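Let me begin by handing over the structure; questions about it come next.
With one protein chain removed, the remaining protein chains of the complex are shown where they sit.
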Amino acid sequence: MARITLDGIAHAYGGKPQSEQDYALKPLHHVWEQGMAYALLGPSGCGKTTLLNIISGLVIPSEGRLLFDDKDVTHLPTKERNIAQVFQFPVIYDTMTVAENLAFPLKNRRLPRAAIERRVAEIAAMLDLKGVLDRRARGLTADAKQKISLGRGLVRSDVSAVLFDEPLTVIDPALKWELRSKLKAVHRALDLLMIYVTHDQIEALTFADQVVVMNEGKAVQIGTPDDLFERPEHTFVGYFIGSPGMNLMAGKVSGSRALVDGAELQLGAVYPEPPKGQRVQIGVRPDYTELSSTAGVPVQVRRVADLGRKRLAYVTLGGQQIVATIPPEMSSIGDQAKVVFDPAHTHVYVDDIRVTGAAA
Amino acid sequence: MRQGALPKIILAAYLVVLMLPIYWLINLSLRTNSDIMSGMALWPHNPTLEKYFQIFKDPTWVHGFGVSLTYVAINTVISVTVALPAAYAFNRYAFIGDRHLFFWLLTNLMAPTAVFAMPFFNLYYALGLFDTVWAVALAHCLFNIPLAVWILEGFVGGVPREIDETAAIDGYSFPRFFIRIFLPLIANGIGVTAFFCFMFSWVEQLLATTLTATNALPFAAVMTRSYSVSGMDWSLLAAAGVLTMVPGAVVIWFVRNHIAKGFALGRV
Partner (left out) sequence: MTGRPINNRAWLFVLPVLAFVLFSSIIPVMTVVNYSIQDTMGVNNFFWNGDAWFRDLLNPTTAIGERFNDALFRTLAFSLVCLLIEVPLGIAIALCIPRRGWLVGLTLVVMALPMLIPWNVVGTIWQIFTRADIGLFGAALTGLGLHYNVTQDSISAWITIVVIDVWHWTPLVILLSYAGLRAIPDAFYQAAQIDGASRWAIFFNIELPKLQKVLVIAVLLRFMQTFMIYTEPFVVTGGGPGSATTFLSIDLVKIALGQVDLGNAAAMSLVYYLITLTVCWVFFTIMTQLERRRDA
């Protein structure tokens, strides 16, 4: 299988949606390419697990079609889709050894013994499970058990997509990094399509080639981690990605200038006049909002946070609260300061959607 | 995971078979004796409630019903009240002999009542409690108190210890904490416990009949003693039998949501 296509996939639990609100997953079009790693990122209840279950077949979508290559698999039972799924907590067969766990899916498909043993050894080697093959799966640590869950998914050679539903939830923080690296290594080695659901942006941004940011059942933006950081298409993406999230200030836009509570900001492009009655916001990430003692917009400093590798200043501009980065050369900060916004990274949002301006 | 129609068919068939004897009892209770003896009928062709009225009007029967409900209620109250502090202690504290005491409590749950029939008879006679509701209520404590402790201990365990600690820090005296904060948190558990105490006391008959004679004769025993001179009064017996099922049905109707919820939480 080379790709998975979502053609107008939407889902409302209970069948008959009366309005937008009833959809757990709003209509979505997307193509997942083979060999890529995707993350589904979003807060709890945003629909990411629903989407994952639609792809794996545990949920039949109330609308739309799901295609594996060009085959319509919307109603195909899970057994017959060549996907694997790793759950939030390790799902292993208590009564079996690690080897028997790994062999289980192959045994159910009646492969010859020699082929099974070969494949199990291969996967065990890849996941560093060779040493525990003959031990009872029940007695192992959580991260070993998750590796077994993953191994059971990979052991079928016809598997072309692996779905992860917040798999690191129960793993010790110290071991999370190790397991994540192992997942990336497996991805590169087996050239599989991987879809990884998480609410942790660090996991998403470090793991994925492309991230699908979801909120309230909608795919708000799909892009590389860089895209999401530099050019958030939606205020939600701006707020959710980055720590701390993007500064969003209510204001007015006119041409290549913006007016925020009396202060004037330079914009990186020329913007048309937004229609009356629509909410206009100027978005700049704290990374591109610098505290300065000389030039810039006057602000009042509320407090300063020293995070080690960077320092942040929580300031008030007019009536709005924003966060600015403190440059390393600045040592003392008083109650009053100035803030400089980088015009190249200043975005304009009308009704939460980013507006592209014409080049100046 | 239960796909297909087969499981539902099997379940339905089982439920029908389960209800058959009970249905049959109801069937007979609505027919007269002559009707019953004249031949088999799958449902009452001329249903009559005369036997039920006969029971309601007879003071012995009514008294018997009152007696049964009384000793069950007394027993439930005693069992739950006494078990609550003990369940708390078993779960929250370690003390000398705690494991052994708990085990011994559980063995009382499994005590053969036949073994205790004779000694209880002597004991309650000596105490002058023979043939009173108190004898039966206290006798049933033999197995109901351990049961109550066992069930409640599980529910006490479900309340995080932090709550106890917070209350102590907030300056609650222990009795106030226990009554105002803790008990409401295990209200569900108390309900489940009361239900099981009720059930096991209501159904137990060996001790109930051994320890009573005339004054405190339980309803079910009145049944077995009501064979008339002219032979078995089947429809009367059937009506009485149906009446003994009513309290059980009522109680379980009221706790049905708790039972379903209890299963959803995986609390065995």
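Per-chain numbering from 1; labels A and B assigned in written order.
In this text, contacts are C-beta pairs under 8 Å (C-beta built on N, C-alpha and C of every residue); 3 or more make two chains touch, one makes a residue touch a chain.
Bear in mind the structure is a predicted one, so any value in this text is a computation, not a measurement.
Residue B:L105 is the one among B:V67, B:L105 or B:V133 that touches the chain missing from this view. Across B:M37, B:V77, B:A187 or B:A213, the single residue that touches the chain missing here is B:M37.
In the full complex, chain B touches the hidden chain at residues 1-2, 7-8, 10-11, 14-15, 18-22, 24-25, 28, 36-37, 40, 42, 78, 82-83, 85-86, 88-96, 98-99, 101, 103-108, 110-123, 138-139, 141-142, 145-146, 149, 199, 202-206, 209-210, 218-221, 223-224, 234, 237-238, 240-241, 244-245, 247-249, 251-253, 256-257, 259-260, 262-264, 266-268. Within the entire complex, the positions of chain A that touch the omitted partner chain are 56-58, 77-79, 83-85, 87-89, 91, 93-96, 104-105, 108-109, 138-139, 149, 152-153.
The working rule: only the chains that are shown with their structure count from here on.
Computed from the mean C-alpha positions, the centre of chain A lies at a distance of 55 Å from the centre of chain B.
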